[in-house]
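Every protein chain except one is present and positioned as in the full complex.
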Amino acid sequence: MIRRGLSLSEIIIALAIAVMVMVPVTSMFSTSGQQVQKSRNFSFAAGLARRISQHLMAMPFENIVEVPLPGLAMHDSPDDVFFNPLLNFSTSQSGVKKITASDMPALYGFLAQNDFKYALSVSNVSFGAGDEIKSISILITWKEAGRNMIYRTHVYVSSV
Amino acid sequence: MKKLFLFLILALCLPMTSQPVMADDENPAIEKEVKVDVDEIKLRSPLEIEQAVMEYMLAFEAYQSARKSSDPEVRGKMVQYMKQYREAYARFLDMMREDNLYEPQKPKNPAGRYNRKHMKQKGSKRQWRATAARQTREKVKKMVEAGASPEAIKATIKESLPAAPMSVDPMDAAGLGQSPAGGPGTGFTRPGDDDDDDDKTTSKTGSNLDSKIPYKPKPIDGPSGSHHPHKPKH
Amino acid sequence: MLKKLRQYESTRKGVAMVMVIGLVAIMMPVIFMLSRIGGSQTQLAIKYHENLVAETVAFSGSNAGLSRLQGNIRGYQDLPDETSGEEKFSLNLRPTGAGFFGQTLYFLLTRARIKTHNYIMMAEAEQFKPEPSPPVLVISRDYWNTVEPYEISLMADVLSMQNYRGMELLRLEETRTFERKSTEQQYKSEMDSKKSSLPAPLQTDWDSIVTALVNEKLSE
Partner (left out) sequence: MSMYRLFKNYRGRAAFTMVEIMVGATILAVIGGMVAHWFVMQRQYQKRILAISDAQQNIRQASWNMIQELRTARNLIYPRLNADKSIRSDTKTIFKNFSGDIVCYFHDAATGQIRRCLIPNGPGAPVVDKKPVGSGIDKVAFTAHDIGNRLVGIYLESSGTVGLESVYLLNE
């Protein structure tokens, strides 16, 4: 019998197999890219929620109030205790930096692009006979590839 | 005559404002693990101890009131209030260290240890009064909210400290015609009995509390690379 | 004709073999590089993220526990796990003794575990006896944390934590005693003497820092 070697169809099949191997690998790679972007937003949101939870501990109890959905944006927003003003390297009020396009362009761009917002849902809870504990749900919302995303955490702050 | 009258008032009012507790409701599982040298313990005057506790408690109340206030003036004094609380608490801890009632690396049970010695020396436990000094706490709170200076608060706290021991030695009380559980008509109860039962934890074996070398479990693969975040650097 | 065809066939075969060898030579490193890049990075990212989330949950749980104690609820030994958001935390209350006003002294242990990441918060506190109207006074002090995989419901583990913490408390006692026993002048000169050995960025503001330290120095 004469050995004919690899036929064209064999090569095509071989190539097809190679392509079939490559496609998932490349798609896996592009998903890992998306994953990184996604995890950046998620992790940023978790950081924001943590930040709010920490500020709640330090602020006067009675000032902890509801911030209803759809929530407040962090950029171009009026002063609050959590995000604005954000920085101040000077020794007086005049040097404060807020999250605006002029003060902090990079952060402003990122927040505006993803439309990051925060909301607080506050309820008084009573574990005993006292009514001096606030149970606070912190919600961070943002938009990612046209989808609405949410990160939620929960803290208790007591008045005593 | 006046003194006798005052004494009677005190004897009648004190038990009404405070309640006796048997302050040795130790956690049996933990106590079993902690070696306490009873002979080393010093029995200081109870009044001195009660004053120290009352002082740090009231100082904490002042600090806490300032912390929760929304008045910037009041909040501005927070740092001094905290300093006063820390100082008062440090004084109390010093006292406990001197009397061998407390060691930093062992669970705290100062009243329980005091009573062990009391028991050994006098054959009975001292009856401590449960009081959270409610009225004084309220007073301090109101003063802080009204913007009193930390010095004024400190002075008020000093003035409000008990002048006579709040706790009772059952033997002395017996000598004065009082029963250990309180004289008739004083409304003595044993509040420690109704809510302390849940303090008992189940005993688990294995401890090295008294060894200075800490028990070291297997480190987990933490990303910081160190298996203990606050390993003393000294 | 047949001979020509056979020659042609063998040429095709050669081309195919060169291509196969070549493709393998090109593709293998590409696939290798791609697979290397995606995985490890995302894994590390997830690890830290989980660590931080565990910490947040434990913190929240500890707050919840202390709030409950202020509302005079006790007996955490038997409490089921609770959640903060979607993550679970467990609480354990371990009374260690009594204070002179009959207040309960205890540790409140809170543990959050996300996969292999562990975060335990240990709060030492004292709860004064209930008054007619709660919430009661709870003085919570000395929070301490660890990432060791301790079981907060096991006595041996809790004692180990107490032991570790005790070592740091011994140091606290030293620093506190140093502050209390030295005069303002002594304290200031000790702090001033450190200036020359500080890294450059600290030296610039060190004088004002010493002023703050001296102002807040504990005294007898």
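Note that the chains are named A, B and C in the order they appear, and that numbering of residues resets to 1 at the start of each chain.
Keep in mind that, in the parts below, a contact is a pair of C-beta atoms (placed from the backbone, for glycine too) under 8 Å apart; a residue touches a chain by one contact, two chains touch by 3 or more.
Note that the structure is predicted; figures quoted are calculated from it, not measured.
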*Where does the absent chain touch, in terms of which shown chains it meets?*
A, B, C
*asked:* If I consider the whole complex, including the chain that's not displayed, which of A:Leu72, A:Val96, A:Val122 or A:Met149 touches that chain?
replied: A:Val96
_subunit B residues that touch the omitted chain in the full complex_ = 60, 63, 67, 72, 75-76, 78-79, 82, 85, 223-225, 229-230, 232-234
*asked:* Which parts of subunit C face the unshown chain closely enough to count as touching?
replied: 10-11, 13-19, 22-23, 26-27, 30, 34, 37, 41-42, 44-45, 48-49, 51-52, 55, 59, 123, 139-145, 147, 168-169, 171-172, 174-176, 178-179, 190, 194, 197-199, 201-202, 205, 208-209, 212-213, 216
_By the contact criterion defined above, which parts of subunit A meet the unshown chain? Give residue numbers in ascending order._
3, 5, 26, 29-30, 32-33, 36-37, 39-40, 43-44, 47-48, 50-51, 54-55, 57-58, 81, 83, 85-93, 95-96, 106-107, 110
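Rule of thumb we're sticking to: only the chains that are shown with their structure count from here on.
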*Based on the averaged CA atom positions, which chain is farthest from subunit C?*
B
_Mean of the CA atoms for each chain, then the mean for all of them together: which chain is nearest?_
C
_Rounded Å distance, subunit A centre to subunit C centre (Cα mean)_ = 21
*List the centre-to-centre spacing of subunit B and subunit C in whole Å, with centres computed as mean CA coordinates.*
31
*Got the subunit A residues that touch at least 2 other chains?*
159-160
*asked:* Can you list every residue of subunit B that touches 2 or more other chains, as numbers and ranges?
replied: none
_Complex interface listing, subunit A residues touching subunit C_ = 2, 4-8, 10-11, 14-15, 18, 21-22, 25-26, 28-29, 32, 35-36, 39, 42-43, 46-47, 49-50, 53, 57, 126-130, 132-133, 152-160
_Sites on subunit B touched by subunit A in the complex_ = 64, 68-70, 75
*subunit A - residues contacting subunit B, complex*: 60-63, 159-160
